[in-house]
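Every protein chain except one is present and positioned as in the full complex.
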Amino acid sequence: MPDTAGLVKLPEEMAAALATDDTAKQPFAPTIVAFFCTWCTYTAADMAGLSRMAYSPAIRVVRLMCSGRLDPQFVVAAFRHGADGVLIGGCHPGDCHYQEGNYKALRRVALLRSLLGQLGIEPQRLRLEWISASEGEKVQRVCNEMAEQLRELGPLRLGSQGLQAEQVQNGHQEYLSIDTHDPVEATTP
Amino acid sequence: MTKPKVAFYWCASCGGCEEAVVDLDEDLLAATSLVDVVFWPVALDFKREDVEALEDGELVASFINGAVRTSEQEEMVALLRRKSQAVVAFGSCAVLGGIPGLANLYDREAILSTVYREAPSLEVPATTFPMKQTRVDEGELSLPTLWSSVCTLDDVIDVDYYLPGCAPPPRLIWAALSALVEGRLPEKGAVLAPDVALCSECPLSATKPEKLSVSRFRRPHEFLADPELCLLAQGLVCLGPATRAGCEAVCIAGNMPCTGCMGPTTRVTDYGAKALSGIASLLAADDDADITARTAEIVDPVGTFYRYSLPASLLRQRVGETVGNGAIK
Amino acid sequence: MPNAGPVKVGVYVCHCGLNIASKVDVSQMVAYAATLPGVSVAREYKFMCADPGQELIQQDIKDGLVDRVVVASCSPLMHEATFRRATSAGGISPFLFQMANIREDVAWVTDDRDAATEKAKALVGGAVRRVSEHESFERRYVPVHPEVLVVGGGIAGIHAALVMAEAGKHVYLVEKEATIGGHMARFDKTFPTLDCSACILTPKMSSVRANPNITLWTYSDVESVSGFSGDFVVRVRRRPRYVNEDLCTGCLSCIDACIYKRGRTDDPWNEGLSKRRPIYMAFPQATPSVVVVDPEACVDFRTHKCPRPCVDACERNAMDFDQKPRIEQIKVGAIILATGFHTFDARRIPAYGYDRYPGVYTSLEVERLLNASGPTNGELVMRDGSHPRRVAIVHCVGSRDANTNAYCSRVCCMYSLKLAHLVRERSGAEVTEFYIDLRTPGKGYEEFYEKIQKEGTRFVRGRVAQVTEEDGALVVHATDTILGKVRRVPVDMVILAVGMEPQPDAEDVRRLFNIGCGAEGFFTERHPKLAPVSTFTDGIFLAGACQGPKDIPDTVAQAGAAAAEVLAMVDRGSVEIEPATAFIDAAVCSGCRTCVGMCPFSAISFDAATNVATVNEVLCKGCGTCVAACPSGAAQQRLFTDAEIFAELEGLLYA
Partner (left out) sequence: MSADIVIDPITRLEGHGRIEIFLDPGGGVNRAYLQIPELRGFEKFAQGRRAEDMPQITSRICGVCPMAHHMAATKALDDLYKVEPPPAGHKIRELAYSTFLVEDHALHFFFLGGPDLLVGPDAPKARRNILGVVDAVGLEVGKEVIGVRRQLRALMTAVAGKSLHPVFGLPGGVARPLSKQDQEESAAAATRAVNFGLFALDAFRKIVLADKAFVDMIMSEAYTHRTYAMGMVDAANRVAFYDGNLRVVKPDGTEFLTFPAREYLDHVAEHVEPWSYMKFSFLKEVGWNGFTDGVESGIYSVAPLARLNVSDGMATPRAQEAYEELFSTLGGKPVHHTLAIHWARLVEMLYGAERMAELAADPEIMNPVVRTVPTAVPREGIGAVEAPRGTLVHHYRSDEAGLITFANLIVATQNNAARIALSVDKAARSLIHNGKADDGLLNRIEMAFRAYDPCMGCATHSLPGQMPLLVEIRDSDGALLGEVRRD
C-alpha cells in the first residue's frame, strides 16, 4: 500500500510506543478521541469549561468545522493509533450551521458501525451524540459515561495477536518463524 | 549487451496474475525479446537455487504477486528483494491483500477446524492435521509456517512500485514493462496506474444524475439492471467512484457493478472506510429508523468495502468476536 | 503539495494567569514541547493574548527561528483570530498556526494535575504534528454589495434603517404587517419619561417614509436567502393589499363607503378588543398610510357580488382587486434581523383566569384601552362597560417561572409601574401591584418607581397564586412575604404583566437566515458580551427583542450598534471569506459527482464538458461535508485536509 500519510510504515517512535506494552502495570485508563463540530459540541465543551464541569481526562478533542467533515477514515485511524473509543459530537438534526452536515454524519456512522461490528469492535467504542452549544452538562455526562464504559470494556487489542507487532520491525529475516513471537497456541481442533 | 533480467513470482495467489502476463499475447513475445525472464514458476523451469545463484541486485526487477501468508513466501520475497534493484507489487493481492486477505476476518484455529474438522466430506474420524514437521518412514517432511494473518507485500519487504488490479489490466502491465525497459519508471512508491477514480473512464458516467441520491440499496440478483444507466443510480453498490481507473470499466460493460479491485487513489489512506463514506453519503434517508433500515441493506460491509484490501486497511483484521450482523463466530 | 523542507515550529504555552497554570505544569509542558519533532522554539508566558505574548511570536518569526506557530492556551473560538493576526504580523501566512485548547478542554475540566498535564501534552503533540502539515495561503476577500436589508419594521428596524440611510446607504426595510411601528406603535405611553409612544415614534416612521435611501416593503416577508456575506441574494414576497400603494393617499373614504358600517373581524392591532372592517388601516399614523383589504373578511372575495362601493368612493381609483403576490429579488451586502418579540399567552397559566374571567386583561390589552386611538379611545372601560374602582397588576406572568419561561423579561416591572400611573390618572382607581422583585435598572427608573409609590399605588411582595371570582369581584390570592401571611385582595380588574417570548415563526426565520438560537428560541449572538449584535453567520446582524427581552432604550442602542457594524462592513468594501473552504484538484476529479449532492449551498458545480466538479470558494461555507464524501480524495478542505487531521491524530495518540 503506498505510504501516503506515513501511516502504513510506522515511524520509529510510534513503533516503540506500540511495542512496549506497559499498560499491563497501571490500571487501564482508556483513551478516547472526540471529534467535535465547532458550532455546537465544541462550543458546548467550551461552556462546560467555563462552568468548570470536570470530566474524564480520557477525552482528547479534535475540532472539525462540522460533523459532516468526519471521514470514517479518521475513526479507523484513531483506533489504529491506539484510541480505545471514538466519540463524535454534532448539532441536533435541524440545527446544523451548514444545514445538513449532521445528517450525512449520521448515515456514515450508521454504516461504519455495522462494518466495525463485523470486525469485532464493540459498539460502545464508537458513539455519535447530538450536543447543542448550550448543553455543556451533556458533554460532561457523555464523556464520563463513555470513559467509564471503556474502562470496564478494556483496551482495544488491535492486532496485538496478529502480525501487527511483527510488521513494526518492517519485515526482514528477524521475525521469521511464527512460534517465537506468536503466543497464540492452536487450541486442540 | 545482455537483456535485463526479470523474475515473476507468486505467493498466496490464484495464478490469475500469471495468466494476465500470458494475456499480453503477441506483446509477450516482444517482451521476452526485451527482457530475460530468469524465474517464473508457472511457465519456466528455473528453480529456487537458480535465483539463489544470482548476484544481489542482478535482477532489474521482480514482479511479485499474491499476498504473503507463509514463511516460505516470506523467504522467497526476501530473497527476490535482495536479488532485485526494483520490486513491483503486482496485482491486488500483493498491493492490498486481495480476496485471500478476507481470511483476516478469521483466526487460524477457526480456519483450521473448518478445513480439517468440519468439512462434511472429510474421512471420518477427521483427526489428522497438516503438520509443521512430520516424521515419515523415509525421513522428515516439513511444511512452511503460516502466519496468523495475511499481509501485503510491503508489510514484509520494501516495495518500489505498485501495479494494482485483479488481475492488472494487460495495458498497464505492458506500460510497466516498457517503462522498466526504457528506464522511465517514476519515483519510488508510485502506483503504476491512473491516479483518478473509475468514473472518469466509465461509459455510463454521463447517465449519472447531477445530484445523485439513493433511496435504497439493491443487490445484483434482485432485479434486472438497465445496462444503459449508471448502476449506482439504480441502487447497486458500485465502488467506481472510490476505485482507481485503468481497467476501462470492464465489469460495468458486463452490466455488473465495480467491486474495487484496483484499490484506492494515492490521496486515500484506507480504501474501505473512504468507499463506505462515499456510498453512505448518497443515502436519501433522513431519520434514524430510515437510515438504520437502509444501511442494513448493505448486508456484508467488510465483504463489500474491503473485498480486496482488508490486510492493507488500517484495522487489518478482525479484533474480537464478531458483533452485530457478522455471520461468523 | 508537501511542504518544502523541515518545519520550524514555535510552541507558546500560556499560563492564562492561573486558569491554566493552576492545573497544568506549564514548565513541564514547555520542556516536553521542545522534544517534539519539528519544534525549534518552546516558550511560556503568563498572558499569550496580551501584546507582549503576541510580540514573542512575531519576534521569533522575524528572527527566522519559527515558520509554524502553535499556541497552547484557550479555545480557538476565543483567540484564534488574535493569534492569526500575530502570526501574519510576524511575516508568515496567518494559517500556519494551530491552537491547542488546554484551558476549556483541559485545565478547567480536569481535577487531577498530572492527568491534566498529560492530556495537555497530547493536545500540544497533536497541534505540532498538525501544523507541520499546514500549507501557506493568504486571506481572501470578496467585495461587499453596498445595499443592505433590514427585516422587521419595529423601532429596532426603523432606527437601524434610518442610521444607515442617513449614512448614504440604500436600505430595504421589509415588514410583515401592513404598517411599520411594531409593538411600540401600540403603546400609549413609554417609561420612564411617560413620553407618548406615538409622539416619539411617528416622526421616525415618517422619516423612514420620506428617506429616498429607504425602500419600504410592508405587508411582505422574506422567502429565501442565498449567497454569502457581502453578496446575499434575497427573494421577498409582497402580499397583495388589493390597494395600489402609489395611488392611495390614506383619505379613508373607501372605509366609510364599505357596505359594512361596523367591524366584522377581531382587530389584532387592538388585541381583539375591537372589530375591524374588511378594509382598514391599523391606526391613524400607519406608515405607509395606505389601507388594506382583508380577503377573508371582504364579501366580494367570497361571492364576487359586492357592488364595490369602495371602488367608486376612491377618487384616485387606487382599489385593485386583481392584485397578485409578487416576488422581488434583491442583492444586499448585509442583513439586520429586527423581527421583535411576542407577548406571553396568558392562557398558559389558567390559575390567573385569563380568558375565563372577563375582568382579567393582559398588559398589552390595557395599553390599547389606554391608547387614544384604541378601542375605547383611551378611557379605561372594561368589557362589561363598567369602570374599575380597584385594579391589581400581577408581575412576572410567563417570566421567572420554571413552568413557563425561566428568564426575566426585563421590562414588565417598569411598564407595570407606568400602567399603574396611567390607570390611576385615567380612572382614579386604586392600584395594587403584586411583585417578586421590583427591577428598575435603567436611567431614571428607580426615581420613576419612587414617584409611583408616592402617588399611592400599593405594592405587595409575593407571587400571585391565583385569581378567583367571588360574588362578582375578582380576588387576587398572594402570600405577602413581608407580612408573612396570605393576602386575598378583592379587585374589579386584574392586569397580567405578560413577559416577552420569541416570535412564533422565529424557528423558520432562524433557518432561513442560517443563524443559531438558544434554548428559549431567541436568536444567538456571536458572543454575549463582546459581539452582541453580530451572529456566527458572517453578514447577518441582530437588533432588538429578537435577540432577547429588552426595553426600548436598549433596543435602539442595539439598532444603532448593528447599523454601525453594517456600515463598517459596507464602507470597508470587502469582507474576508471563510478561510477553511473546500477545493477540488481538477486533475484527479473523476466526475463521480458524489460531492455535488452534498452541498446545501450549491457551491459545487459540475461541468459535463470537462467531467470535473469545481467548488465556488466564495459560496462555500467550509463545512467539509463534500470532502468527507469524496470517494477518491480529490476534494480537500483548507485547514482541515485529511493529511492535517491524520497528523493531528498521530500526535494526539502517541504523546
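Per-chain residue numbering starts at 1, and chain names A, B and C are given in the order in which the chains are listed.
Following the convention adopted for this analysis, a contact is a pair of C-beta atoms (placed from the backbone, for glycine too) under 8 Å apart; a residue touches a chain by one contact, two chains touch by 3 or more.
Note that the structure is a prediction, hence the values are computed from the model and not measured.
Asker: Kindly state which of the options B:A119, B:A206, B:L229 or B:A293 is in contact with the chain not pictured.
Answerer: Result: among the candidates, B:A119 touches the missing chain.
Asker: Which one touches the absent chain: B:V6, B:L28 or B:A275?
Answerer: Considering all chains, including the one not shown, the answer is B:L28.
Asker: Determine which one of B:E72, B:D158 or B:D290 touches the chain that has been left out.
Answerer: Answering carefully, the residue with contact to the hidden chain is B:E72.
Asker: Just name the one of B:A86, B:A110, B:A190 or B:A233 that touches the chain not displayed here.
Answerer: Residue touching the chain left out of view: B:A110.
Asker: Across the whole complex, list the residues on chain B that are touched by the chain not included here.
Answerer: Residue positions of chain B that touch the missing chain: 10, 12-20, 22-23, 25-26, 28-29, 32, 41-48, 69-70, 72-73, 98-100, 102-103, 105-116, 119-124, 126, 128-146, 148, 166-167, 219-225, 227, 250-251, 253-256, 259, 299-300, 302-304, 307, 322, 326-328.
FYI, only the chains that are shown with their structure count from here on.
Asker: Hey, how far is the Cα centre of chain A from the one of chain C, in Å?
Answerer: 38
Asker: Report, in whole Å, the distance between the mean C-alpha point of chain A and the mean C-alpha point of chain B.
Answerer: Taking the average C-alpha coordinate of chain A and of chain B, the gap between them is 28 Å.
Asker: Would you please write down the residue numbers of chain B that are in contact with two or more other chains?
Answerer: As it turns out, chain B has residues touching two or more other chains at 266-269, 274, 277, 279, 281.
Asker: Chain C: which residues touch two or more other chains?
Answerer: Chain C, residues with two or more chain partners: 598, 625, 628-629, 642, 646.
Asker: Can you check the complex and tell me which residues of chain C touch chain A?
Answerer: 75-78, 101, 103-106, 108-112, 115-116, 118-119, 122-123, 126, 511, 514, 516, 518-519, 524, 536-537, 580, 598, 600-601, 621-625, 627-629, 637, 640, 642-643, 645-650, 652-654
Asker: Touching chain A in the complex: which residues of chain B?
Answerer: 71, 74-75, 78, 95-96, 104-105, 107-109, 112-113, 116-117, 129, 145-149, 151-152, 154-158, 162, 189-191, 266-270, 272-274, 276-277, 279-281, 283, 285-288, 291-292, 294-296, 298, 300-302, 305, 309, 312-326, 328
Asker: In the complex of these two chains, what residues of chain A are touching chain B?
Answerer: Within the complex, chain A touches chain B at residues 1-5, 7-8, 71-73, 75-77, 79-80, 93, 103-104, 106-108, 110-123, 156-159, 161-164, 166-167, 170-173, 176-179, 182, 184, 186-187, 189.
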